[in-house]
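Omission of a single protein chain aside, the complex is shown with its protein chains in their original locations.
Take a look at chain A:
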Amino acid sequence: MHIAEGFLPLTHCVVWGLASAPFVVHGARSVITQAKENPESKLLLAAAGAFTFMMSAIKLPSVTGSSSHPTGTGAGAILFKPPVMAFMGTVVLVFQALLLAHGGLTTLGANVFSMAIAGPWAGYAVWVALRGARAPMEVSVFFAMATANLVTYVVTSLQLALAYPDPDLLGAFGKFATVFALTQVPLAIMEGIVGVLLFRFLAKVVPPELARRGIIAAPVKDAAHA
C-alpha cells in the first residue's frame, strides 16, 4: 500500500496531506488522554503500536506469486477506537519513509490516509456491526482485522486511480486493484488469525480492561477464582 516517493502529482500530495492532518493530530491527542487513564491502558497502547510496527515490516508471500505485508492497524482500532491508529500508523510510515525508502515523504499524506485512517475505520465499522449482531469476539476480531488490511489496499488502488485515470477512473482502479487485491486476501486472512491469537491472550490476561471497552462480556470477579 506504500505509494513510492514522488509518484503522486503535487496537488494530490497536498490534498491527501491536508485530509490526513486533522486525523493525525486528533489521534495524537487521543493517545495522550488514553495513556493517562491507568498503567494497563498505557501498556495496551504500547502493545497496539508495537503490533502495527511489527506487522507492517513483515513481507509475506502470497499465492499470486508476489509478496506484500499486513498492516496490523485493526487491533488498535478495536482496543482504542480508530483515531489512535491514525497517529501510530503515521509513526510507522514516517519510519519507513525515512529509513527504508519505502513509501515517501511526498506520498505520506496519501499513505497515512489509506493505512492509518481508512483501514482502521473500516475495520472498526466491521467490528461494531458484528458485535451488534452478537457474533463471538474471535469472529468479530478476525473480520475486523482482515477488513482493516484489505480496505487499506482498496484505498491505495483508488488513490492511484485518481492520480492516473488511464483509461478511465474505473478502469484504472480495476488495474491497480488486481495487482493488490488477490495478493492481499491470504495476507488479510493471516492477519485476522494473528489478531484472534492476540485478543485471546488479552482476554486471558486483562479481562477487566477488555470488558471496560466492551470487547468481552464483564468478567466474573477475580476473587471468585481464589
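Side notes on the structure shown:
Please note the rule applied: contacts are C-beta pairs under 8 Å (C-beta built on N, C-alpha and C of every residue); 3 or more make two chains touch, one makes a residue touch a chain; residues count from 1.
Note that contacts and distances are computed from a predicted model.
Per its UniProt entry, the chain excluded from the display bears the name "Cobalt transport protein CbiN", taken from "Carbohydrate ABC transporter permease", "CidA/LrgA family protein", "Cobalt transport protein CbiN" or "Extracellular solute-binding protein". Contacts to the hidden chain, counted on chain A, fall at residues 1-7, 10, 39-40, 43-44, 46-47, 49-68, 95-102, 104-106, 138, 160, 164, 166, 175-176, 179-180, 183-184, 186, 189-190, 193-194, 196-197, 200-207, 216-217, 219-220, 222-223, 225-226.
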